[in-house]
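With one protein chain withheld, the remaining protein chains of the complex are depicted in position.
Chain lettering (A and B) follows the sequence in which the chains are written, and residue indices restart at 1 in each chain.
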Amino acid sequence: MAAEPGLLSGRLALGWLIGGEWRFHPARFLTTAIAIAVGVALGFAVHLVNGSALASFDGAVRGVNGAAELSVTATSPLGIDERLYPQVLQGAGVADASPVVRLDARIGGNRLTLLGLDVIRAAAVTPSLVGIPPQGPASSSDGVFDESSLFLSRTALERSRLAIGDRVTVTANGRNVPLRVVGTLPAAEADAAIGVIDIAAAQWRFERIGRIDRIDLSLSNRRTAEEALAQLLPADAILSTAQARGAQGSALSRAYRVNLDMLALVALLTGGFLVYSAQSLSVARRQRAFALLRTLGMPRRAVVAAVVVEGVVIGIVGGATGLAAGYGLAWSALHWFGGDLGAGYFGGTAARIVFQPAAAAGFFALGLIAAVLGSAVPARAAARAAPAAALKNAGDVLDPRRAVAWWPAAVLLAAGGGAALLPATGGLPLFGFLGMALMLAGGVAGVPWFARSLLAPLARRRGGSVPAMLAIRHLHGAPGEAATALCGIVASTALMIAMATMVTSFRGAVDTWLGQVLGADLYLRANAGASFDPATRAHLAATPGVDRLAFSRQLPLTIAADRPPISLIARPERGGRDPLLVLVERTSSLPASALPVWVSEPAQRLYGWDPGETIILPIAGRTRFTVAGVWRDYGRQAGAVLVDEADYQRLTGDTGRDEVSATLQPGSDATAVGKAMTARLPGALRGQVDVTQPAVLRRLALTLFDRSFAVTYLLEAVAILVGLAGVAATMSAQTIAREREFGMLRHLGLTRGQLGAMLATEGAVVGLTGALAGIGLGLVLAQVLIHVINPQSFNWTMTTRVPLGTLFGVAAALTGASAATAVLAGRRATATGAVQSVREDW
Amino acid sequence: MLPDRGYGIAVKLHLRHAYRVTGHPILLDVQALGKSVPGPRRLFRSLDLQVRAGELVAIIGESGVGKSTLLNILAGLDDADDGQVAIDGTILGSLDEAARTRLRRERIGFVFQAFHILPYLTLRQNVALPLALISPDADAAETRATAMLTAVGLGDRGDGYARDLSGGELQRVAIARALVHRPSLILADEPTGNLDPDTASRVLALFANAVRDNGAAGVMVTHSDASAAIADRVLTLGADGLVERRGR
């Protein structure tokens, strides 16, 4: 500041400079602001949608749990012995305890969580779960201890289209129980579908005598209580806090949400590149003006300030517009698609939009930063130019012989590769994303070098058509200019290709896997806790046309309080009887005495259960198992373990099975056999068993898969569009800036057609270069996604499959779009009036 | 590069040369040309101009009298309201856009105030550009371009780029480019406007020599008397057309 005149004293000139630029090029400012706005809007919308969905999901979890600060929770639906309850209640530090029987229930086709509560205990511990009957004369026959009284949350009531006083049949644990709706749960979370009945009635009517699933606690001294309870708890119960339950809920979808957030940020990043392109051009165009002002005594930093201030304004306008648009977008997304954006993570909970001031501020700041950085880089370049030279020279300081530096790109790519190799932090692949960002930056930085290298052989070629020669020589000589136009599109293409490759690989892997695991001819599944007892199983096995039935039991099993429960699957497995298990790893030999367990790939990664290891599972207390193998599973993100059916039954005494896979005799009609099997079910079970064929399951799984990635495609498409807009804006500006050159060429006798061909060639070559760079970079990034991000966030691995069709499509679209853009822009630049612009008469 | 001393002599020689070309064919024949611009103003009317092979004509005039418009009409880039322009016997008015472009490509050379040397082409390629537009024979084009560069004293710089050259040198490249395809007509618009006087006079001499040596008809628009002095004839453009300046 001391060396140069102050910025403040020059603010009038600065104001003129910026104001004049805006008056003459309002569209340019608007376009850049829109680019930022799109990025901010997407990021904010995705974040809002996720946040809102998570909040309502959280609410639903809290709703079912009644927001108890600490709970003793059964590790599996088999529950815990109710005699734990008085011990817990009298434990040190425990002020009160509310025992809970928890059942997954249905009223008609509507699912709800049915809680059996001691209303007196719950009133003290989880008051939100306590129902009140409606006031009025009709209530004289109500009773909270009445075995038939059912209280429903507002959501459950509305979904089942019930009114107070209605009689309903509630299905849970395989029992159909008639109950009467006597009241609502006004304090329950709005989004939770809950029903509450008396705990004694729940145990009796739904056959859970002696078992409870949870004890909610209110505490007088938390530390004392946690210590005391730790001593007290049996193996099949764990202590879980409200936070842990929230974490459990969010853990499932967290990686997905982070991935979406990252994608949304890509749009913002592309917007930043767009600002960079636009400002670079604007600065280049004003180089003489800046030089003049510098000569007139404007300080160097004032030039930077002028451009940066423009960036700030672009950022503010774009950011604010983006926030508003993002909010609207989020609202419509929630309204039309639901909180999970179709991914199925928050199934069943309706989300309401929750405005997040911190996130809004964050995305606004990101938009601002993108705009300011996009402006600061060209501003510094402009300020560095020697004023006298810039003033005298027409601005063509281009030197085609100057080597294009390759090392910044190489360094960034190498750093990115290094970062991607680092392990996950906090269950999130943050370094993976950092690596991707670095590689992306490296890729974009390498575009000039790439363009130069790509075009070098062509440029060396002599002869050929003049327009093509001019086009190629221009790009070869000025790869920086092309790179300016391309940075946004290279970034967005790279990410799109990366995502597309990952999704293709993933989908292919899932499809193959589905083909392997769905090897039976028919599947039967009991819902709402119903199960096939041994008699039913024997009866089913005798169905004509059935060759063999494999029964299995699937239960959630909580290993850690803050992680979602894994699936415990009991199936006939010992001695390799199950050909449908796709093992990715296996132990060479297993001690004869060991209990074998086969763990899924996510379970292996989440809990570090490697083949041959001895692990303890909370099945019938603490039982030691030996990991016999690791199997591929794309179905259960939280992990799953498979034990032999016989071992399971011996350990737990549970004789129920809830899934059947049937192998039919050759020539049997699957539909007919399915009907026959249904007919053989006992009456109470008949309505609760779904019979499906593998083709249906496979289609369903793939539909779900596609739905969950639909929003990803949408985000990618938007990023590409933003990038294309950037290419269009930059190319047209660059083309228009070359007006005089075109004028001269017209003088020399180039026809307009030849000029058009030249521009089309240039555009196509630029687009192709961008596409090739983007695709190449994208394929590299895809490897990060496949081998780092996916395993670290979702805990499953896959092999790469390249979506060739998409690659060709993107390359063709980009090439065509840039060629068209260049030609369109060229129309203006080669208009007859413009031909005369060779004269220096300005 | 030519020695400094020789130029004064060269200028005088050229003055005398003017009388020697009178017997050469008329390459540019402008008759009764009139042009108005939107509004009440008329740029010129009944403008007549004949330029013979090897003759360089300078047109001077105040700003805004239509010097550049006249050049554009001569180049077939703009249309006159009335009158006609014939280049080496071809009447411009009878040609369509494509034919005019072809004519321009083959028969006219241009020298601009701002040089317009493409930065991404070598100097040889820049010079060879008009030839490349006419024929795909790259070797012939480059040989001829090298010869032209040698003629303007830059024979060893063919592989260089615009960046390496000074303003005067760039304009010499431009002159080489204007003549490389042996045009009938060379049009120059303020060819020394961006050059300092010393360089300007050297470049002008080179230009005038080149026009004469190649037997082309040269028309140079300028507002500088000093520049105009190199021409065989100096015409002043006014509302009544071109008036030959006397008293030299």
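Assume contacts are C-beta pairs under 8 Å (C-beta built on N, C-alpha and C of every residue); 3 or more make two chains touch, one makes a residue touch a chain.
The rule we apply is simple: contacts and distances are computed from a predicted model.
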item	value
Undepicted complex member, UniProt protein name, chosen from "RNA-binding protein KhpB N-terminal domain-containing protein", "Carotenoid 1,2-hydratase", "Oxidoreductase" or "Monooxygenase"	"Carotenoid 1,2-hydratase"
Chains still shown that are in contact with the chain withheld from the display	A
Residue in contact with the excluded chain [from A:L30, A:A124, A:A415 or A:L779]	A:A124
Residue touching the undisplayed chain, where the options are A:A105, A:L129, A:I199 or A:L581	A:I199
Positions on chain A contacted by the hidden chain, ascending	82-83, 85-86, 89-90, 99, 118-121, 123-124, 127, 133, 139-147, 198-201, 203-204, 209-210
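Convention: only the chains that are shown with their structure count from here on.
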item	value
Chain B contact footprint on chain A (complex, rising order)	394, 396-401, 462-466, 469-470, 473-474, 476-478, 740-741, 744, 746-751, 754, 832, 835-836, 838-841
Touch list for chain B against partner chain A, complex	68, 72, 75, 77-78, 98, 101-102, 104-106, 108, 110, 112-114, 116, 118-121, 125, 129-130, 132-133, 136-138, 142, 161-163, 177, 189-190, 193-194
